[in-house]
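For this view, one protein chain was removed and the others were kept in their places.
A, B and C label the chains in the order they appear, each numbered from 1.
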Amino acid sequence: MLFLGVPMIISMKLHSTQEEIDAVCDRIRHFGYKIHTIEGVERVVIAAIGVGDVTACIESLEAMPQVEKAVRISAPYKFVSKEYKEGRTRVRVNGLEIGGDQFIVMAGPCSVESEQQIMESAEAVAAAGGHILRGGAFKPRTSPYEFQGLEQEGLKLLRKAKERTGLAIITEVMSDRDVPLVAEYADILQIGARNMQNFSLLKQLGKAGRPIVLKRGLSSTIRELLMSAEYIVAHGNKDVILCERGIRTFETATRNTCDIVSIPLLQEMTHLPIILDPSHATGKRSLVPALSRAGVAIGADGLLMEVHPCPEKAYSDGAQSLHIPEFNQMMQSLKPYIEIWKQSRMTEGAVAV
Amino acid sequence: MLFLGVPMIISMKLHSTQEEIDAVCDRIRHFGYKIHTIEGVERVVIAAIGVGDVTACIESLEAMPQVEKAVRISAPYKFVSKEYKEGRTRVRVNGLEIGGDQFIVMAGPCSVESEQQIMESAEAVAAAGGHILRGGAFKPRTSPYEFQGLEQEGLKLLRKAKERTGLAIITEVMSDRDVPLVAEYADILQIGARNMQNFSLLKQLGKAGRPIVLKRGLSSTIRELLMSAEYIVAHGNKDVILCERGIRTFETATRNTCDIVSIPLLQEMTHLPIILDPSHATGKRSLVPALSRAGVAIGADGLLMEVHPCPEKAYSDGAQSLHIPEFNQMMQSLKPYIEIWKQSRMTEGAVAV
Amino acid sequence: MLFLGVPMIISMKLHSTQEEIDAVCDRIRHFGYKIHTIEGVERVVIAAIGVGDVTACIESLEAMPQVEKAVRISAPYKFVSKEYKEGRTRVRVNGLEIGGDQFIVMAGPCSVESEQQIMESAEAVAAAGGHILRGGAFKPRTSPYEFQGLEQEGLKLLRKAKERTGLAIITEVMSDRDVPLVAEYADILQIGARNMQNFSLLKQLGKAGRPIVLKRGLSSTIRELLMSAEYIVAHGNKDVILCERGIRTFETATRNTCDIVSIPLLQEMTHLPIILDPSHATGKRSLVPALSRAGVAIGADGLLMEVHPCPEKAYSDGAQSLHIPEFNQMMQSLKPYIEIWKQSRMTEGAVAV
Partner (left out) sequence: MLFLGVPMIISMKLHSTQEEIDAVCDRIRHFGYKIHTIEGVERVVIAAIGVGDVTACIESLEAMPQVEKAVRISAPYKFVSKEYKEGRTRVRVNGLEIGGDQFIVMAGPCSVESEQQIMESAEAVAAAGGHILRGGAFKPRTSPYEFQGLEQEGLKLLRKAKERTGLAIITEVMSDRDVPLVAEYADILQIGARNMQNFSLLKQLGKAGRPIVLKRGLSSTIRELLMSAEYIVAHGNKDVILCERGIRTFETATRNTCDIVSIPLLQEMTHLPIILDPSHATGKRSLVPALSRAGVAIGADGLLMEVHPCPEKAYSDGAQSLHIPEFNQMMQSLKPYIEIWKQSRMTEGAVAV
């Protein structure tokens, strides 16, 4: 029973005949709903009650000439909604809990470029108190002439960095074909913004056996982000972590526009953890620390950010990668905010019990 | 000397003839610039050097068939830029300093509706530690059938609330014609998002004799916001406070999309104070406290928000107005963040000395 | 009786108590509506029936904690809607009918710059078969350092051009204060995109005694454009012509993004005439003829475009202004499209009779 309550409201055009109203009601019943009509002075409104395929039904109704508007009332997702599960989902990986009482920092270079580069990065992340190492082995690049990643060689270097530092590994997977390979090396699979609606990939992730960080698409609504998460959960994998990384708007002064309010809003809608990527959200190194502070203060479960031993020589995303000393300083400056964050989570836990 | 350095770079089309290049150079010189040409293998690029009307010159050049692209390099504003004035502008009003060492909270109802309503609001704002009372007497409403404000009667009630509580008053002015009237009653004039590029109004504000809160337009870039501030300063009023209140994007789950990163970015570009309006940025009461915390953490100079004794009965913006007890609770929860904010401002001050 | 039928649907949160439902119903009745409740398996939905202030009521309801969603069903405008008036509004000016059986071309320079410039432009527009001369005397400019227009001097030159060529005059008004002055000289008042929601100005236009061309705001929805038109009509002036001139999106390859589909969509919603501004919609001269053809083909009532005797020397909008020979050529190339357009209008007229 997926959709209960009143999933749809249908408003008829002015002066519809009884025959037209009956035709609409018949179609709604055909999709398995009960109906309830409300007659205004000039216009009739129909409510659909029960369970069915809302999208198909709405599209079908909007194709009927006498229907003015068909509006979805209940949410079209189930497993990821607060109504399905109370409390927070805690994703466990490598002894950590994402979505729990610990604020998680995932950091590292955009791309794995060499053994030396990833080892230096990993050690810096670990030394500064970071929890998870990021690094791309398969790189989505706008141009075919740009660096496309070290692929399996990069995965092996990440594994080596994990052995050295104990940090868990997060890395991107770009094709359904590569899911088993990447899942063999990584602790968390990252889905990039441009693949948030790669439905073939989402289905495969259901069987990946690894937690997923699902980045919001450049022009994806919050509802679409939840629908993509629903895909993964519905195909068998309940460990999904959402990631706000900025959306595309008319403003070009920053690489993207960080929709930071999506974090508390998603927390009202879903039990899944939500992290913030301040690097892609700004595209500019100097803005990353300030946005990171705001991310802690607004209640995100963690950060995913870019740090590089030498951003000037990075193959990609140099402008938004922190230098290691900047990363250290930022981690220091986050401490008092994380203190308040922890108290707030503990209070919430106490209330819940 | 407004624009120094290299304000423009002009790229010629492939295989332009010398004659065509000369014609472009002549036009650039006509606008008062010196020129410098750079010859690539296939393409010639020209740099303009000096001082002139950049916009007119670029538009003129783009109208020439052999010009591929004309790019602005230096910023087109002067008085509001960091390069013009170091440090922060501190706007003084009613014994307060906005842009200084105090985090400022401006709060109150969307509209002034009655004496009782505004007095209750003012007393609640003062009691909770707020600094300035907001309330609209002239209301910009999308529909002609909606409440348009009490006008001068509303201004008088605001004045009365000031006398009772000692709070300074901020209220909106919508027409150049009303500037003298509103300036007679208010301590700060507020310019709404829809009037950010009402240039007749901006010019008049130059002579208003009151500080201005200039809200960012729904689809205005950060550069346009600074240009509108430049209008006010260039016409004689240097006390301008910028306000981020969310921009319009494809996302409809919130009323607007809060571009919170504009705050640290503007701080890199201008010396003017910047405040955040978490009410319009979200449109939803439950999200206001979380965004307010983020606003403090990211380094805004203050907040401008809606609070109402009975939001359910408000004539406008009820859904985003806090109840008084919610406002009190939020003010409490902001305290530890404001503590950190103050330390950071004091450190910065010490460094500056 | 402004809003008939079922203006609002209110969906309660899951598991609302009867007491909570009653409270919501009471509030709806307080705004003058009758109510009708629909009980689903888990959720109750309430329909409001009758006439009232929809916006205030919806905002009030959304401020109540147990309301999940309040959705507007009927349109919030009246006079401009097709339901209010059948057929097309024909705006008569200087012997022309806009919205009738003639495709109208309004053309001229962005700004009036000198007597010679406006006379040359006017003669070229008349010679090519244009109907109305455009030219700005009051100029909205992003920067205070750009040319602001010749003001009253410009209006006088436009009047002179009318005397010489017989063309009607359209020019922009930017402030409610200037409406009487501009109305004295111009046949049509133009409201720029940045003033579409300058409500003080809109109210004044109700008494202008001249037809209005209302340009769509940079980030205004179609519904907001109709609401702004409703302001003017509700304040006494029924001669409003809508103008699509492109909206602001993430795409920067053109100055704006032309939402050309707004034209047939508006024709389904309103009886007002709709014209297209291909100059601002593209920002690039070479694209203007192609878009103009599309504008005729999609059924606009006319075009408003920029032509200049010497775009390279124009004070503003040079890059998007056509040279006079280009304008002549474009007018030629439009002819077969306008032929088809006329046949279609005549067929429609025949059907209507």
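Methods note: a contact is a pair of C-beta atoms (placed from the backbone, for glycine too) under 8 Å apart; a residue touches a chain by one contact, two chains touch by 3 or more.
What you see is a predicted model; the values in this text were computed from it and never measured.
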Q | Contacts of the hidden chain among displayed chains | A | A, B, C
Q. Of A:D22, A:E59, A:E184 or A:E268, which residue touches the hidden chain?
A. A:E59
Q. Which of these touches the unseen chain: B:N94, B:T252, B:Q332 or B:T347?
A. B:T252
Q: Quick one: say which of A:P76, A:G100, A:G209 or A:P336 touches the chain that got left out.
A: A:P76
Q. Who touches the missing chain here, A:Q102, A:Q152 or A:S219?
A. A:S219
Q: Taking the full complex into account, find the residue in A:Q197, A:Q329 or A:S344 that is in contact with the omitted chain.
A: A:Q197
**Q.** Those residues of chain C which, in the complete complex, touch the missing chain
**A.** 219, 221-223, 247, 249-254, 257-265, 268, 281-282, 284, 286-287, 290-291, 293-299, 336-337, 340
Q | For chain A, residues in touch with the removed chain | A | 2, 27, 53, 55-56, 59-60, 62-64, 76-77, 140-147, 174-178, 194-195, 197-203, 217-219, 224, 227, 230-231, 234-235, 248, 285, 311-319, 321
Q) For chain B, which residues reach the chain that was dropped from this view? A) 4-6, 9, 11, 14, 36, 38, 40-43, 45, 47, 49-50, 68-69, 71, 73-74, 83, 219, 248-250, 252
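Note that only the chains that are shown with their structure count from here on.
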(Q) So, comparing C-alpha centroids, which chain is the farthest one from chain B? (A) A
Q: Take the average of all CA coordinates in chain A, do the same for chain B, and state the distance between these two points in whole angstrom.
A: 31
Q. At what distance in angstrom does the C-alpha mean of chain C lie from that of chain A?
A. 39
Q: Please work out the Cα centroid separation of chain B and chain C, and write it as a whole number of Å.
A: 27
(Q) If I count partner chains per residue in chain B, which residues reach a count of at least 2? (A) 219
